[in-house]
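As you look at this complex, bear in mind that one protein chain is not there, while each of the others sits in place.
By written order: A and B. Residues from 1 in each chain.
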Amino acid sequence: MARVQRRARPARLAAAVAATALLLAACGSDDEPTSTGGQTDDTADAGGDTGATLTMWARSVTAPQTEALVEAYNATHENQIELTVVPFDSYLQKVAAAAGGRELPDLLAANVVEAPNYAQLGLWQDIGDRIDSLDHADALAPSHIDAGTVDDKRYAVPHVVDTSALYVNTKILEAAGVDPADPAPTLRALADNIATIQAANPDVQGLYVAGSCGGCLVFTIWPSIWASGGEVLGEDGTESLLDQPEALEVFEAYNQLFADGAIPEAARNEAGPTQNEPFANGQAAFSLLGSKALATIPESDALSIGVVPIPGVDGGRSSFVGGDVLGISSSSEQADAAWDFVEWTLSDEAQLEVMAKNKNLTVRTDLASNQYSEQDPRLVLLNELVGEGRTPYAGNFFQTFNDPNGPGLPLMRAGLFGDDPAAEVPELNGAVNDSLQRN
Amino acid sequence: MSAIALTRRRGRRHSIRRPRTGFLLVLPAALVAVGLFVVPLVLAARMSVSDWPLLGEPSFTGLENYRAIAGNDLVGQALGFTAKYAAVILVVLLAVALGLAMLVRRPRRGVGLLRTAFFLPAAVGLTSAALLFYELYFAGLSPVDDALTGLGLIDRPIDWLGQPGTAFLSVVIMMTWRFAGFYMLILLAGLQSIPDDVYEAARLDGANRWQTLRHVTLPLLRPSLALCTILIITGALLAFEQFYVLTNGGPDNSTVTLVIVIVREAFSFLDLGSAAAISMVVLGGLIVLNVVQLLALRRER
Partner (left out) sequence: MTALLTRPTAAPGAARRARHRRAGVVSGVLAALLALLFAFPLVRAAILSVTDGGGLTTDNYGKLADFGAGLPTYLWNSAVVTVITVAGSLALAIPAGYGFARYTFRGKNLIFVLILAILMIPHPTILIPLYVLLGDLGLQNTLIGVALVMIMFQLPFSVFMMRIAFSAVPEELEEAAMLDGCSETRAMLRVSLAAVVPSVVTVGLFAFFAAWNEFLTPLILLNDGSRFTLPIALVSLRSGDFGAVDLGALQAGVIVSALPCVVLFLLLQRHYVRGLLAGALRG
């Protein structure tokens, strides 16, 4: 949507000087790619910053972060990125049409859960060697790197990470006499605390979830399964384990919360667009949300935000590492220049001065604790979760779980809101497996 | 000569109108239709008999994609729902549009204002209209609920989009709001083309309001009604945005239409072959349906 304008000439000259300085500082120890795979680049001397004009697409949900990165890069580099932000719910349509017409942009970002699919479809170039050349290759959000890996070839790096957590309105908890420091070490403790809160103030909603949004539910409910020691998908992503005892136990715990009125009726049909509201308005004591909510929900007289990890039934903690990955499209003829941008977005400079400074998570685990996040312990926690959390891997993930007409949503809704989750969930699991296994 | 020409029957008219001129007049439109519709359609037809990856070479798979349609449960479900929606929206829209057209047919004080009010929604894009109503229906905010509560008809807000029945009704209401004025305008043009003397004659024959409507207005309005019917049914069978925005096919897949399935195959599974095959079947069905309608219309004439 927003196209970042090319800078005027004098500014670009100055930018080039700055860029050189930056390159010397940040990339001084850069080596040539170590492997002799088809990637040897002749322009490595210039570091790929050769004054190329590159096109880039990103989903609208990452617009603030992506725009900030592109702006900072364009200001300090010869290369210029022309960014097009696409409405997130139309992204696949756009990518499909462009791929068919061989018109993909040089830089193609994607929802991390779709990364295996993009890689299998051949939309990205293998950038494994380039990734290896980075000093901090091992520190890149591991679950994102895994998501972009097919047959040991790596196609994408983390671009924007978003971890799920349990948000707490500490004002409501304090008013009800519940300690807001650790209100949910287990799902059972969470249930007890909500009961206490609602006994003190019956008008308060306990826990708000987006109960009719597949992408939201995998993001917020699955961490409880992991925290309980369970798995959600088989190794290669073609089998659903949502009918296994650990998952069923989690569904039953949430189902009980719903039956008790601890999850409000309205949450059942929340499709996502207004999922922040009950918490932001101070109506809900708890809400399952992503890390971005910390920057977008303002605190008020009715709301002080606390953030704790999502627990399992009897303890443990986990998180879903969502967000977007970034790759170089297979049709790009400017791979070296494109990599220059990708490499820069992973640098200390970009991660600290662009991302962390604006209260975003860093995509590097070695920067989880930095001078900006340290000012806010909630950010430290969310950053830690990038390393601890998981990103499930399946070729047909999006069409199975995110697509509102896929088989994943009915299964999870049966688990959360059905009359008999232990019976209904296994029944619906067959359709989920069919979808995961479809070619 | 003139007397003969004026009394000639319709079929003989070409004697003074050269066929070539007619063809040339139609040609530009035909060229656009061929270039931007038939050519892509042929490509889509090729997709439908192929395994068509986004990148790389497609491979011919014969009728595989068509056979898969039978095994796709969502298609059957969507077909049933789409047919039901088409039937309901056809009756509702025609009745409301005709009623509105009759109300604003005659020039009188304020009639322009009325026409504008009825037509206004048609100026709003379908996506925007759906967004407007999404907000209206949103539980807890809905003034519709307030009104019903005020009348004592319900005791708590209806979860309009949360239950299959009311979700369906919500879309029908939104679509009636959005399109009634549009079809009113088409019918109005038809009504205006009926000469006043016909009504005069009916009045002199002592016909009452209902008889006039049945035996004079409706028969003479047939071309306009046919246009409306074709547009409504076709639009309904291709329904997408209204459900996509308002219900997203939910709750629990109760409002999945054929095009939602096509979009899912094409842009979720990225299975262009399967999507094209379903599209071809839908297109074929619609063409047959509409040709039958047009033929029936012509025979009655």
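In this section, a contact is a pair of C-beta atoms (placed from the backbone, for glycine too) under 8 Å apart; a residue touches a chain by one contact, two chains touch by 3 or more.
Source: prediction; values computed, not measured.
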Omitted chain's touching partners, listed by label: A, B
Given B:A123, B:L218 or B:V292, the one touching the chain that is not displayed: B:A123
Hidden-chain contact residue, picked from the options B:G80, B:G150 or B:P195: B:P195
Absent-chain contact - pick from A:V61, A:V218 or A:I310: A:V61
Residue numbers in chain A that touch the chain omitted from display: 1-3, 55, 60-61, 63, 82-90, 93-94, 96-98, 100-103, 105, 210, 272-277, 280, 289-290, 293, 296-297
Where the unshown chain meets chain B, residue by residue: 2, 5-6, 11, 13-14, 16-26, 28-30, 32-34, 36-41, 43-44, 47, 100, 103-104, 106-110, 112-128, 131-133, 135-136, 143, 177, 180-182, 185, 189, 192-193, 195-196, 200, 203, 223-224, 227, 230-231, 234, 238, 240-241, 258-259, 262-263, 266-267, 272, 275-276, 279, 282-283, 286-287, 290-291
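The working rule: only the chains that are shown with their structure count from here on.
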Whole-Å gap between the CA centroids of chain A and chain B: 40
Residue numbers on chain B that touch chain A, as the complex places them: 53-56, 74, 138-140, 159, 161-162, 248-253, 256, 260-261, 263-264, 266-270, 272
Chain A residues within the chain B interface of the complex: 92-93, 96, 99-100, 102, 117, 121-123, 212, 265-266, 268-269, 271, 274, 330, 396, 398-399, 403-406, 409-410, 413, 438
